[in-house]
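Encoded as structure tokens, here's the structure I'll be asking about.
Here's a slice of the assembly, chains where they normally sit.
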Amino acid sequence: MYIHETQIRVRYGETDKMGYLYYGNYAHYYEVARVEAIRNLGTSYKEMEETGIMLPVLELKSKFVKPAFYDELLTIKTYIPQMPTTRILFDYEITNPKEELINIGSTVLVFYDINKRKPMHAPDYVLESLQKYF
Amino acid sequence: MYIHETQIRVRYGETDKMGYLYYGNYAHYYEVARVEAIRNLGTSYKEMEETGIMLPVLELKSKFVKPAFYDELLTIKTYIPQMPTTRILFDYEITNPKEELINIGSTVLVFYDINKRKPMHAPDYVLESLQKYF
Amino acid sequence: MYIHETQIRVRYGETDKMGYLYYGNYAHYYEVARVEAIRNLGTSYKEMEETGIMLPVLELKSKFVKPAFYDELLTIKTYIPQMPTTRILFDYEITNPKEELINIGSTVLVFYDINKRKPMHAPDYVLESLQKYF
């Protein structure tokens, strides 16, 4: 399993009138977390797109355990729990500065060939960069 | 079961560089859809908050079947599949102008007493407004 | 001068912890307002992009007179104050349900030829659709 950690500070514009981080904004945080997890493997999602591969999201799940508040520096643990196929799974655990678990999430993404306009298998360099974790 | 339909047009700022409605923005659409579903029952979420009840989201699930594109007028069917308890469930089905199903979602929300700072049972006027659908 | 009116309801996720419509979200409202103003002229911004013309924003100005609140149905008056050249100006006035003026804004956009990658003059069909207002 591959695990990576990143931190995001809650912006004012991301809160809602309840005073909480709006539930729709967690998807942005997952995106940042998985992009940084990929970057840490030595590649980048931006380069992946430039070589004709995109990664649209097929599924999103989220459990909101406790609220997150303005200006909190959240820690997001990103897991790639299994070797990717045509799909890649990411799991997320978000903790607040008190180290309380506040959110659990998961996303399923598909490797998609932009030119052929169809799903494709995970490219070799992605598989190779993940090899040692499995 | 209670079913309600609402329409939302995809804004430019809600698309991403893939040209799709960004996956994080569906949560906003679900919110609009359930708020309009509640309004159609004769009450409003705004008034609910003003009487000391809020409805934070506990769970979010989404399946992205097909992309949504800029300027498309999407139709969101909102379902309340069972009588609320301390929790209320909403299911969503989104179709595009070609009447293709593009997204399936669900959210679980909890009735929360703002003053007592704890979960509470669905208020009577909510239950009464839903009675005839079950 | 061309004037057009459109309405937008404030979404929960667009408010911030102050309880106000977040100041960054007015730009989305201006976008919706000018897109609807263009649609009312018989063309659409989407089609414009499909024929190779895009309209990036060069300047944005906003005065926040009074706050907007959750669930308010705002009215946005959009003005095209002069015939477009390579640039097109839009002015905006937003009023709340009490008919109070809450925001004044303006944007300058440039007609941009996607293929030639340079600014261009406003296309004839845009000029023709505006002729009778000037």
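We just call them A, B and C in the order they show up, numbering each chain from 1.
As a working rule, contacts are C-beta pairs under 8 Å (C-beta built on N, C-alpha and C of every residue); 3 or more make two chains touch, one makes a residue touch a chain.
Given the structure is predicted, the values throughout are model-derived calculations rather than measurements.
S.K.: With 3 copies placed here, how many are in the full complex?
M.R.: 4
Here is the rule we use: only the chains that are shown with their structure count from here on.
S.K.: In degrees and to the nearest 5, what turn takes the CA positions of chain A onto those of chain C?
M.R.: 180
S.K.: What chain lies closest to the overall centre, CA atoms only?
M.R.: Central chain: B.
S.K.: Could you tell me the distance, in whole angstrom, between the mean C-alpha positions of chain B and chain C?
M.R.: 27
S.K.: Would you kindly tell me how far, in whole Å, the mean C-alpha position of chain C lies from that of chain A?
M.R.: 33
S.K.: In whole angstrom, how far does the Cα centroid of chain A sit from the Cα centroid of chain B?
M.R.: Each chain's C-alpha centroid was found; their separation is 24 Å.
S.K.: What parts of chain A, by residue number, touch at least two of the other chains?
M.R.: 18, 22-25
S.K.: Touching residues of chain B toward chain C in the complex: what are they?
M.R.: Touch list, chain B to chain C: 9, 11-13, 27-28, 31-32, 35, 44-46, 70-71.
S.K.: In the complex formed with chain C, which residues of chain A make contact?
M.R.: Residue positions touching the partner: 12-13, 15-19, 22-25, 70.
S.K.: With touch defined as at the start, can you tell me which chain B residues reach chain A in the complex?
M.R.: Residue list for chain B touching chain A: 18, 20, 22-28, 31, 54, 56-64, 67.
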